[in-house]
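So, chain A:
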Amino acid sequence: MNDATPAPAAPAAPVFLRGIWRENPVLIHMLGLCPALAVTNTVANSLAMGIATFFVLCGSSFLVSLLKRFIPHEIRISTYILIIATFVTVADMSLAAFTPGLHKALGAYIALIVVNCMILGRQEAFASKQSVGRSMLDAVGTGFGFIIALVMMGAVREVLGSGTFLGFSVFGDNFEPWVVMVLPPGGFLTLGFWLLGLSWWTERKKQRAAAEGGAS
Partner candidate 1 sequence: MRNALRFRHGVHPPDSKTLTESLRTKRMPFPDEVVLPLSQHAGNPAKLLVQVGDHIERGDMIAAADGFISAPIHASASGVVEEIGLWPHPNGGYQDAVRIRVDPYSAQVPRARLLPEWEGLSPKELVDVVRDAGVVGLGGAAFPTYVKLMPREDTDIEVLVVNGCECEPYLTTDHRTMADFPERVHLGIRIMMKCLGVPRALIGIEKNKPDAIEAIRKTCPDDLDVEVLPLTVKYPQGAEKMLIKALLDREVPSGGLPLDVGVVVQNVASIATIAEAFETGLPLIERIVTVTGEGVAKPANLIVPVGTKLIDLINACGGLTKKAREVVLGGPMMGTAVSNLDAPVLKGTTGVVVLTARQIRAQRQYPCIRCGHCLDACPVFLNPQKLGNLAMAGRHQEMQDEHHLRDCMLCGCCSYVCPSNIPLSQLFGASRAALKRTAAPA
Partner candidate 2 sequence: MSRPPLVVTASPHLAGPDSTPRIMWNVVGSLVPVVAIATYYFGPSALLVVTAATLGAVIPEHFFGKRGSLGDGSAAITGILLGLTLPAGIPLWMAFLGGAFSIAFGKIVFGGLGQNPFNPALLGRAFLQAAFPVALTTWPAREGASWWSLAGDNFALPLMRAAPDAATGATPLGLLKFEGTKTDVGELYLGSIPGSTGETAAIVILLCGAYLAWRRYLNWRVPVGIFATVAVFSGLLYVTDVSDADPLFMLGSGGLVIGAVYMATDMVTSPVTHKGAWIFAIGIGFLVVVIRVWGGLAEGVQYAILLMNALVPFINRATQPKVFGTRREGTAA
């Protein structure tokens, strides 16, 4: 994917980096919350969901930007959904065939990638207007951002909820797991906690900058 050449007009790095952190789909734009909350009770599930979504996002971005000339404006949304749904089905079947355990853990939420607003959003906002290369960069960046957010969620929830990270024990055998973290309330609370933490951090950074600006 790295050999996709960016359009020379604009630098490629921002396109790629934007989605990873500064405009993280989950943490900043609150997109794709359903999977971010539902299947992130372990890091492995988070990764699997992240990768499946990544695959669907890249695939559909590629196709959409490739075919943008042929897609009439009036039916573009339907076409995007058709394309996304196809990739989702492929991902669903592949996971079922090759990693049945993960498929069982993710359950219906794989199919729900279709209605992940993040994917449709990238098609409408970016892939339908940009070159294949830049669309791919954007998709890869956003997809990575999504994976990062999911893993952040999964890490907190698995470490506290099961005392493990990726299945490896963190606290030893005597750890009392916080079961609530792998339950639905844990999902809401963990994301809430991350958002609190992030905005506290941004706030502090802003204050520091202001203080320095004022001092100099």
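By definition in this document, a contact is a pair of C-beta atoms (placed from the backbone, for glycine too) under 8 Å apart; a residue touches a chain by one contact, two chains touch by 3 or more; residues count from 1.
Keep in mind how these were chosen: all candidates are chains of the complex that A comes from, given by their letters.
Worth saying up front: this structure is predicted, and the values here are computed from it rather than measured.
Of the numbered candidates 1 or 2, 2 is the chain that chain A touches in this complex.
Those residues of chain A lying in contact with candidate 2 across their complex are 171, 174-176, 178-181, 183, 185-186, 189, 192, 196.
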